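With one protein chain held back, the other chains of the complex are shown just where they sit.
Take a look at chain A:
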Amino acid sequence: MSSTTQNKVCIVIGASHAGVNFAFALRREGWEGEIILYDNDKEFPYHRPPLSKAYLTSEEGTEQSLLFPKENYKTDNIVLKLGIAVNTINKEEKTITLANGSVQQYDKLVIATGARPFIPPIQGLDLAKNVFPMRTAEDAINIRKTINNSLTKRAVIIGGGYIGLETAASLKKLGADVVVLEREERVLARVTAPVMSDFFTQLHQNNGVKVLTRKNVVSIENKDDHNVVVCDDGTKLNADLIVVGVGIKVNSELAQNAGIVIENGIKVDETAKTNDPNIYAIGDCTYHFNPHYKYHLRLESVQNAVDQAKAAAKAICEQEVVYDTIPWFWSDQFDVKLQIVGLSKGYNQIIIRQEEAENSFSTWYFKDDELLAVDAVNFAKAYVLGTKFIKSKQKLDKSKISDLSIPFKPNSFLA
């Protein structure tokens, strides 16, 4: 294929995990033409997961956690156009139009626009000072500055998901007085079993973070030097900093306006291709089929961004490929490392294995006899073994999993 791509142009919209890994993968797969990446963010592409974790508590800038070193873009001839918005895609003409009006032609287009924080319609939120989401390096820097410059350091986190909890843990380390407000009856309600919610609630409370559930924030009152967060049950909390972490909205408008099929995200096939043969989409913004679990889904994760990017690169270089992976995730809060493999949706039984060491256990999600997912807390072995079992679909003897007298080895748990 080398002779056929030499004079071709591949444009990527979005230069974060998906877009950047795609660009390097495309070069690796043999694309000889131009590769141009556009992103609104002015920062050189960086790892996002550390933002709510180590990055927030350090003094460092993103230069410590670049996705790829700057030299690699030069040696692989990947052109980065940062701080530039793409306004429209014209799929009939095979062009994109930039915010400054200039038009750029493409042969293949990859949409890696990700998602943006959802800002809920809370009265007074738009006028409140020191309100930030947690998505970009700029957000993290703003949060860090606000807390470091505040004498009273009162932080209110709206939303008890992973972003909210990780940010809470990091802010606590920075000496803040932190309250997490969750609308549901438990934190992490959307993504984990109640036992995990209980564990993380306890972990935060033990570390001095207040976790309040069933708190629906209805308004923000703006005082001279701080905000008052008001909940529907009358709870009022003073806040020098408000972090909003209640989920995301997919950046699918650009694709939608171009006539690309949207269904809970940009709909793509097993090669990451949209309904247009020259347009692909990868990462957080896609709605795709997972062959292992046999349903369509959208995933917000590094694993999905990187692996779908690699699949798209292969497909564009005309190799046979099917995007077929077991999703994995991780979260760091205080001294706890959570590693998740698989998707627990649809489980009807959980088994908990508590290790002898404190704060070390794993939660195994089953649907009948099939292992769907494992949450491993300070116990990476369960994560690794869970991965193996999920992939192989081997039948397990569930009664053995929670039995600590049985050595933790691959063959110990087979039925």
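In this text, contacts are C-beta pairs under 8 Å (C-beta built on N, C-alpha and C of every residue); 3 or more make two chains touch, one makes a residue touch a chain; residues count from 1.
Keep in mind that, in the parts below, contacts and distances are computed from a predicted model.
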| item | value |
| --- | --- |
| Name of the absent chain as recorded in UniProt (options "SH3b domain-containing protein", "histidine kinase", "ABC transporter permease" or "2Fe-2S ferredoxin") | "2Fe-2S ferredoxin" |
| Candidate in contact with the missing chain, chosen from A:72, A:216 or A:359 | A:72 |
| From A:303, A:359 or A:402, residue that would touch the chain that is not displayed | A:303 |
| Residue in contact with the excluded chain [from A:127, A:322, A:380 or A:414] | A:380 |
| Sole contact to the chain not displayed, among A:328, A:347 or A:366 | A:328 |
| From A:19, A:49 or A:283, residue that would touch the chain that is not displayed | A:49 |
| Residues from chain A at the interface with the omitted partner, ascending | 28, 47, 49-50, 65, 68-69, 71-72, 302-303, 306, 328, 330, 332, 337, 339, 379-381, 383-385, 388, 410 |
